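A single protein chain has been removed from this complex, and every other one stays in its place.
In this document, chain identifiers A, B and C correspond to the written order of the chains, with residue numbering beginning at 1 in each.
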Amino acid sequence: MNNNNFEIINTPIQINEVINKVEDRNAGAINTFIGTVRELTKGKKTVYLKYDAYISMAEKKLAQIGGEIQKEYPESKVAITHRIGELAISDIAVVIAVSTPHRADAFAASRYAIERIKEIVPIWKKEHWEDGEKWMGDQLEHKPYPEGKPEKGDLN
Amino acid sequence: MNNNNFEIINTPIQINEVINKVEDRNAGAINTFIGTVRELTKGKKTVYLKYDAYISMAEKKLAQIGGEIQKEYPESKVAITHRIGELAISDIAVVIAVSTPHRADAFAASRYAIERIKEIVPIWKKEHWEDGEKWMGDQLEHKPYPEGKPEKGDLN
Amino acid sequence: MSIRILLFAELEEKVGTRQIEIDGTEMTAGEVRNTLLEKYPEVSAFNSAMMAINEEYADDQDVVREGDLVAFIPPVSGG
Partner (left out) sequence: MSIRILLFAELEEKVGTRQIEIDGTEMTAGEVRNTLLEKYPEVSAFNSAMMAINEEYADDQDVVREGDLVAFIPPVSGG
């Protein structure tokens, strides 16, 4: 699995490019998760979002997630692209693609990837509302790990 | 939800077109399932596949599946395109896209859709191997419903 | 005075055509099935196929009337 399979970019994500990376003659199933900017969150209206990342570490952590999936599903291929910068409503923030021979594994692995991204990948979202702005990820709005940091076993 | 969201076509499926149909300002998650032609199934090498369908009924049944999903997840949007005709290895047979405000629902609905397609949608696959060919769906190779036909409750 | 019948996949291939007609104005789906089993005794797949009347799945006791479109649906394998 190429490291180009795990990218942080600051331009619009081309869904097909991410999917093409996981194509395989022995894949019968590709699951794709696309995270988009939603207008309403708990009744609050988002105007736009800004994502920032510790890019080099974030790409490493995305690749780590890919490695975790390949360990569990040796025949899988994984690609993840996350966009940073300013995003408008309906813009795509992240695309995950996982191919596997059989469909149940593709679903499970894709789900795992998005949950892990929210735990260990150093990317931050700043919500901009009409009446203010806020870096998300704090304990009031969103708590990524119960102990304030990932468990030791989650990190390496 | 437009009926054009549920299509049987005999040309290559454009993934983006299916995904575009489910975009929504209040969708934060889009799950896409892509079924592709796998070369090896139980050690047997597929040369190509042929899909056929009872097109008008199949589109109705795809729309029914979309309706079932919307009943369970009222804020969801669903689009399904299935290709028929001759398909080569790695060609895309089906694309399912489901958008929902929150990701867990998108995963669950997309998974539901592919399982339902395999139960109730009148589409048939003929495998062509080097040494023969066979319409799939019989009880030896694949059994779509335990009783030889769907339960009454599954049908309407 | 006939009922139109659609055949697909293995059934279409074995019978050699997608569309056939049988005489009749009103009968049950099960009677349609039996008629075809008598007409094509070598095609046992008529036994295991589901049936649809006007694009909706039907049971053997459902009634087929003249002008209805009956389809035999072998076990499906899409996806």
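The rule is short, and it goes like this: a residue touches a chain if its C-beta (ideal position, glycine included) is under 8 Å from a C-beta of that chain, and two chains touch if they have at least 3 such contacts.
As the structure is a computational prediction, the values presented were derived from the model and not from experiment.
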Contacts of the hidden chain among displayed chains: A
Among A:Ile15, A:Ala53 or A:Val78, residue touching the chain not depicted: A:Ala53
Among A:Glu23, A:Glu39 or A:Glu119, residue touching the chain not depicted: A:Glu119
Residue numbers in chain A that touch the chain omitted from display: 35, 51-54, 56-58, 60, 82, 93-94, 114, 117-126, 135-139, 142-145, 148-150, 152, 155-156
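Here is the rule we go by: only the chains that are shown with their structure count from here on.
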Interchain contact steps from chain A to chain C (minimum; 1 if touching): 2
Chain occupying the most central position, where position means C-alpha average: B
Rounded Å distance between chain A and chain C, as computed from the means of their C-alpha atoms: 49
Centre-of-Cα separation between chain B and chain A, whole angstrom: 25
Shared interface positions of chain B, touching two or more other chains: 35, 114
Multi-chain contact sites of chain C, meaning residues that touch two or more partners: none
